[in-house]
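Let me begin by presenting the structure, written as structure tokens, before commenting on it.
Only one protein chain is missing from this complex, and each of the others stays in its spot.
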Amino acid sequence: MDPIYQSLAAIVDAEHVSDRPEELYIYSFDLGTAEPHRPDYVVSPVTAGQIQEIVRLANRENIPVVPLGGGMSLAGLAVPLKGGILLDLKRMDRIIEVNEKGRYAVLECGVSQGQLTSYLERHHPHLTHSEPGAPPAATIVGNVVIHGQGDLAQPYGFNSDMVNGLEVVLPTGEVCCFGSCAIGARWFTNHPLPDVGLFLGWCGTTGIITKLSIRLLPAKRIRGVGRFVVDDEELVPEIVYRLTHTQMAEDIIAFSSAIPPFASMLQHFTVNIAADSEKELEMKQEIIWDDTLGEYIQKGDGAYLGFTRALERPQISKTSDYKKGGGFEYVGSIMPIEKYPECYQKGREISERHDIPYTVTGRCIGAAHSMMFAWTYAFNRADPETIKGARNALHETDRLVLELGGVIWKPGTYGQKLVLERLDPNTRELMKKIKGLLDPKGIMNPGNWEIP
Amino acid sequence: MYELKFDPDLCLGCSTQACLAKCQYIEIDRETAQEEILKIARGEDSFVLHECATCYACEEYCTFGNHPFYLIAEKQEARGISPVPRPLIQRAVNIGIPFRGRPEIKEINSPVLNIGAFSELTHLIQGKLFEGIAAISTDERKMFHFFCQLMYLHYGRDSIIKERLPGIIETIAKYKPTEVICFHDECYGAYTSYSSAHGIDVPFKPVHFYEYLYNRLVELKDMIRPLNLKVAYQRPCSSRLSPDKHLFVGRIFDLIGAESVKREFVDENALCCAGAIEGQKREGSRKRAAMQQKRNIEDMQKAGAEVCVFNCPACFQTLGGMVARNGIKPVHMSDLCRLAIGETPEGWR
Partner (left out) sequence: MALKDFEYGDTIHRCFRCGYCKFPVNWIDVNNCPPYARFRMETYSCGGRLWLARAWLNEQVDWTEHLAEILYSCTTCRNCEVKCPLRFNIDIVNMVVAARSEMVEAGRLPPAVKNFLQNIELYGNPYGTGRKSRSSWAEGTGTEQYNGHEYLLYVGCAGSYDARARQSAQALAQILRRAGVSFGVLGSEENCDGNEVQKLGEQGLFEVLAQDNIARFKELGVKKIITLSPHAFNAFKNHYPAYGGDFSVFHYTHIVSGLLETGRIEFSNGIHSKVAYHDPCFLGRWNDEYEMPRGILKAVPGADLVEMEKNRDGALCCGGGGGNFQIDLLGGSENSPARRRVREAYETGAAILAVACPKCLIMLEDAVKAEGIEEKLLVMDISEIVAKTCGIEDYTS
């Protein structure tokens, strides 16, 4: 009997460890185009203490450890590139505390987006979180760790900007806390030193987050989506800029896609508006549609499509079935908003060249400080040619992002290499030092963000 | 190829100019009305072309059946005047493009219920009222093969209708229907009023949905238990294209024991849902539409309506929520009729 397996089973329990082909098969996949790689073990812990023991064992035995949340990165970030122990963290799904006055929630690392959305709606209807467009099975921590953005990105920023504190198991097995909780205060704010940034954006290569305190935001009684459309993509940046100036909107998204035909070659906007009264709602609508966008309407350059009350939450996505193929992947970028027209035009070109109907989206982050611009490529999982085609399109798009002066958001290994090539050499060296300090044996999610 | 049968002499000899004089959106006296309609007929500019709300009512107001609204729509396009912003036109034109394959056509050789572009609403044609009737356009992926196109009258794109409608008629005709019951009022208008006004041949007999409902209710008379509900009717713009069928509304209400409340905005004076006005180019359109909707619903409330009966799904989508928030239950006519024969439609409380 494999002694590693036995040790792992002793740490969790026999039902939550597996080295059987079925688990190894399923956990080898990312849902996108990334090539599968099998772990040697799949373990599902339920406490930070168990994770500590697993990490210590991995250190002793030089076995890679790959932490997995919802597995929705669609960039292969939790594919065990060098095998090892795949940690399925979703059993740690307790909502530990919701503090109404401080507007924050303390969560275990496995809490899903849908679970939190539902919990807040039922128990704390005046509070909400910035919910990303990922399926609700994605985890809050997983999204924060990749600098995700949700439907409150405008005006509140990245989800990683909303972190008050973390509890982390280091690659060497110690448990550390960051934020105000580190000095024994409540988890209500981040502490100046040391910074939670050591663990955000590092894709699990510097440690495993076991707890998170995330800021919650006000939820108003009436929430809905207004829609606007233009046919000239050059107008998008100025419209977004002016909308953010009003401070009257929540989520602002611009998108365009070849299918369905009504979206083709047009730029649609969705503008989320929230209000506690009809008076407030009408005031906001007046400022947005009449005062700010009125001139586009009257010139005939933009059209108001109406306002629908009710926000679909959790958001339901059918993108994966567009080609009846069960698959899609996208390149996400963080872009200056003024690049929207080029992103759209070049994105269409790449899609058309790869014979994939184009789908592009830009979500405004902060006060138009940037946008998350995504190019989506659908594929048919049953047809390897389409997977290859999508992968090529994705790689080309990764290169496009950097050419256009943007930043690749949550890059997979291909994009990581492109970024590392361009990275300031001193910064790169510092990264290497930090990584080496925290993870001397190099066991944490190896193959990702590896600096030669 | 298809030309509008419009006779300017009829306007010249008209004593009322009711088409424009009665317009609910434009303040205009009889004399000016005559001038403007003739200007439009001659292909000249007119403020009417710019201010038209596209509510279709003048089709009903004209006592000669001279199609003033079809004329306005045609001339708007000819002069490059569109009531709505350019991107909205492109969007609308593209929406009607079918892109998910062709429908499977089987010859039916009997009456057929054509759901048109509302395939997602098959829950509105359930129960005894529709037993034994074959429905077509039940697959929402293929529904734009059955789309009557008349919507483009709101967009200043009359030419699209002339371009696409004959093909739609051909598709429907392939089913070899003996009659085509039109679920949507606008489809009925397309296959009667619009087609005849433009000389488009329609090789089947269109039947108005409410005429069908009324006759079917008469057949099921023994099952009817009076509803004793106070109802207001949301008359859609398309109803103006078939004013001869509007009487079925009252007949159905009488048959099922629904009391039609005494409203100001009723029959000829009905207010459209303003769904087509909200997105128009003219400054203040959004607010104007909202005010009209408010007036419409306040009128229903003042008259004591408990229920607002809808004909058109687009009106329902535009007004339904607002109606409900104001304490009146929105319901489709077919669902109201189902209630009358003891059935419980989906979602009714």
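Note that the chains are named A and B in the order they appear, and that numbering of residues resets to 1 at the start of each chain.
Keep this in mind: a residue touches a chain if its C-beta (ideal position, glycine included) is under 8 Å from a C-beta of that chain, and two chains touch if they have at least 3 such contacts.
Note that the coordinates shown come from a computational prediction; the quantities given were computed from them, not determined experimentally.
*Asks:* Would you mind listing the shown chains in contact with the chain that isn't displayed?
*Replies:* The undisplayed chain, in the complete complex, is in contact with A.
*Asks:* Among the options A:E23, A:D398 or A:D439, which residue touches the chain absent from this view?
*Replies:* A:E23
*Asks:* I'm checking contacts with the chain that's been left out. Which of A:T33, A:S73 or A:T117 qualifies?
*Replies:* Final answer for the missing-chain contact: A:T117.
*Asks:* Among A:Q6, A:N62 or A:S317, which one touches the chain that has been omitted from the display?
*Replies:* In the complete complex, the chain left out is touched by residue A:S317.
*Asks:* Touching the hidden chain in the full complex, which residues of subunit A are there? Just list them.
*Replies:* 15-16, 18, 20-23, 25-27, 29, 31, 42, 44, 70-72, 88, 90-91, 93, 112, 114-115, 117-119, 122, 135-137, 314, 316-318, 320-321, 324-328, 380-382
Keep in mind that, in the parts below, only the chains that are shown with their structure count from here on.
*Asks:* Where the CA atoms of subunit A average out and where those of subunit B average out, how many Å apart are those spots?
*Replies:* Centre-to-centre distance between subunit A and subunit B: 45 Å.
*Asks:* Within their complex, state which residues of subunit B touch subunit A.
*Replies:* Residues in contact with subunit A: 82, 84-88, 90-92, 94-95, 97, 99, 275, 278-279, 281-287, 290, 318, 321.
*Asks:* Sort out for me which residues of subunit A touch subunit B in the complex.
*Replies:* 229-231, 259-266, 282, 285-286, 289-290, 294, 296-306, 309
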